[in-house]
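Only one protein chain is missing from this complex, and each of the others stays in its spot.
Let's look at chain A:
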Amino acid sequence: MSLLVAEGLGYSVAGRPLLQGVSFALEAGEVLAVLGPNGAGKTTLLRLLSGEARPSQGRVELLGRPLERYGALELALVRAVLTQRREVGFPFSAYEVAFLGRLPHLERRAEGPLDHAQTEQALAHTQALPFAPRPYPSLSGGEQSRVDLARVLAQEPRLLFLDEPTNHLDPRHQVEVMALCRRLAEGGLGVVVVLHDLNLAGLFADRLLLLHQGRMVALGRPAEVLRPERLEAVYGLPFALAQHPSGRPWVMPLAQAEPSAVPGL
């Protein structure tokens, strides 16, 4: 049984389709990266898969059961979602924010030392322990990202949705977050991650799903999806293909710094 199945998924707002005909299955232990230009429907897809929005067409099955038959709490015990939003209304400490990930587990029992051990372990995983006692609003964007990632790990999901988790991170932490995704998948989690960086996706994901104008234009292994002619059609920019030392594809946009059109500059 697949962890997550999407069939003919579509979503329209006021008759305007934002997403059409997306189908795929995700197995436990797999990292799937969702790629595409701005406005291609990546975040919409994540909202449908995570149960936040109901699809206009098609269906989603989580662990063999239709998504709409899950309650909010049941969903929270299976899947966790890292959004792009970083906004905490009150001066909670970073630790308290990460501990919020334990909430779904504490609905029917009191908290125990194990919950705090889980939280600390999650903070250690994302290298956020050193600033855990500080107020969350006082942290840098990258530090906040790592605390939020620790929060979704503390939730102990079987399925993880990450919306651009590498935003605000320096190259080293970008790689570390993606390597963490890999390790989590090897531990049996399913990971769906929305990324803008084609090469990070190509290096760390098992499969890539490429969206363009709300439609799925490719789904497959990195070497099958990251083709220069396809990327040019989607991004409107010529691409060159090289090879990463690992043997994975490595693409780069062939943009030129154009000479200034303004005379004298």
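Throughout what follows, a residue touches a chain if its C-beta (ideal position, glycine included) is under 8 Å from a C-beta of that chain, and two chains touch if they have at least 3 such contacts; residues count from 1.
Going forward, contacts and distances are computed from a predicted model.
For the chain of the complex excluded from view, the name given in UniProt is "Hemin transport system permease protein HmuU" [choices: "Hemin transport system permease protein HmuU", "Dehydrogenase/oxidase", "2-oxoglutarate ferredoxin oxidoreductase subunit alpha" or "Multicomponent Na+:H+ antiporter subunit D"]. Between the chain not shown and the residues A:P104, A:G202 or A:P249, the one that touches is A:P104.
Across A:L19, A:A76, A:L153 or A:V251, the residue that sits in touch with the chain not pictured is A:A76. Those residues of chain A that touch the chain absent from the view are 50, 52, 71-77, 80-81, 83, 85, 87-93, 95-97, 99-101, 103-104, 106-107, 113, 116-117, 119-120, 123, 129, 132-133, 155.
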